[in-house]
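One structure is given below, encoded as structure tokens.
Omission of a single protein chain aside, the complex is shown with its protein chains in their original locations.
To keep things simple, chains are lettered A and B as they appear, and every chain counts its residues starting from 1.
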Amino acid sequence: MNITTLVFILLSLLAVGSAIMMITSKSPVHSVLWLIVVFFAISGHYILMNAQFLAIVNIIVYAGAIMVLFLFVVMLMNLNKETEPVKNYRLQLIGVVSGGCLLLIILSAIMKIDTQQLVEMKVGDAGLIQSLGKNLFTNYVLPFEISSVLFLSAMIGAVVIGKKD
Amino acid sequence: MMLQAIDLALVIEKLILIVIVISASLVIAMYTTFAERKVAAILQDRRGPNRAGPFGLLQPLADGLKLFFKEEIIPNFSSKFLFILGPALAMMTAMMTSAVIPWGDKIEFFGRSVALQITDVNIGVLYVFGVVSLGVYGIMIGSWASNNKFSLLGGLRAASQIISYELAMGISMIALLMVTGTLSLKEMVIQQQQTHWNIINQPLGFLIFLICAFAECNRTPFDLPEAENELIGGYHTEYSSMKLGFYLFAEYINMFISSVIMATLFFGGYDMPFVNEALLSPNIAALVGIAALMGKVICFIFLFMWVRWTIPRFRYDQLMHLGWRILIPLALFNMLATGGVILYFGK
Partner (left out) sequence: MQALTNKSKQVNRAPMSFIERLYLPSIFKGMLITFSHIFKKKPTINYPEKQRPFSPVFRGLQILNRDEEGRENCTACGLCAVACPAEAITMEAAERQNGEEHLYKEEKYAAKYEINMLRCIFCGLCEEACPKDAIYLSETFTPADYQRKQFIYNKTDLLIPHPKENPDAYEKALGNRPKRESVN
């Protein structure tokens, strides 16, 4: 067992554990904070796979911006036991069924995986900014440009909404 | 789990470097609080603190001691763990940025060549950006855990302000990255040493970055999160003792770190102007470099204070107007113009 495996196991435990904590914790603010811990653990995994760019972008975008907005909204809502809506059994049953279906799909996908091919640690440069950029601008240039047009329109939309006095 | 001998030496070397960098930035932040009071006094024709020690130099120690001995108050209805987590996170994120900053060139030491940088990751600039974007959590968690309306308002202001200005900051940084073509801070400094400082290429980008740095550090004229005359104390209203000290201290560390970042990105980092470092012996060159960086940082810190005691605080709608309707379009224009120039002149 070398140090990489150890770090991998620790990060995985952290990720899964805090994901469970996120679902089970009563307070929504705590849920959001646990989700942030999950993002950090996943960023750790990216770094293990030598994908520093993806790791840091994951932190900037998800932990740094999106979760701040989540926290923002959750803090503004008056969430406590009195105002929590009571869900009826039918809804809960539907939830269990759909969740179970998702679990089955994931399980079947895991079963199909060829276990001979392991994740490459510390090698490969797919997640480095240089190779990622090259890939995006050569092999995947059309989807990349379309999505960037989408983002640009979203940004301009935000500016337009801001301009409406 | 086998650490080779050479690895162990490297680990020890890095640990020593980390301790030095963190304690140095703490001491500098301490004296920045002193400098803030002194500069404020001088700009207002006063004398400032001059009682503790010669010229009042022990004043920051006295301030810290006072904060330690103050009564610790934790509000009854607050979430205790989060209440403590808030200032701790603020302090931690403030100090984490210093990991990727090149403080100087290599230094020769007992036959070992030690780089004066904790780690030269290939995503240095993005790391700084990521840590800065996490800085808001300390404020938000602390403000929510205080269970106080004014604190919450301060925290919300901080969150929306930092997110808004991060966009303009990021876009102005992209223009800079287009010019330099690297994300590593060390390589940027080396480039600037060989050619010229980036401020010459990116004056507009620097202006946008500077304004955003003021906003990210919650400094006047953008200190709305703690606006004392409308929000009492903003996000740290309920805090007392050293937890309050941590919040206040984190602000000064942020100020120091953002000064270092600006000096590194736009003003050549540890590059001493008009001196050819290659002609000097490595140790002297490293010391000259550190001195040059510190000189630039002191200028920036003075600028931060000078602006604080000159410009009054913005109104909140003015802040958002400046961020979204002026700085972001301006930064986009800057990025476009930079791209056009690079394309036209073929770099």
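Criterion: a residue touches a chain if its C-beta (ideal position, glycine included) is under 8 Å from a C-beta of that chain, and two chains touch if they have at least 3 such contacts.
Computed from a prediction, not measured in an experiment: that's the story for all the values here.
Although it is not drawn here, the omitted chain touches the following shown chains in the complete assembly: B. In the complete assembly, the contact with the undisplayed chain comes from B:Leu43, out of B:Leu10, B:Ala24 or B:Leu43.
Contact with the omitted chain, checked across B:Phe55, B:Phe68 or B:Trp306, is made by B:Trp306.
Mapped onto chain B, contacts with the missing chain fall at residues 42-47, 50, 306-307, 309-311.
Here is the rule we use: only the chains that are shown with their structure count from here on.
Spacing of chain A relative to chain B, judged by their CA centroids, is 28 angstrom.
On the chain A side of its complex with chain B, the touching residues are 1-3, 6, 27, 29, 33, 36, 52-53, 56-57, 59-60, 63-65, 68-69, 71-72, 75-76, 128-129, 155, 158-159, 162-163.
Per the touch definition, chain B reaches chain A in the complex via residues 1-2, 79, 82, 121-123, 126-127, 129-130, 133-134, 136-137, 140-141, 144, 152, 155-156, 159-160, 162-163, 166, 183, 320, 324-325, 328-329.
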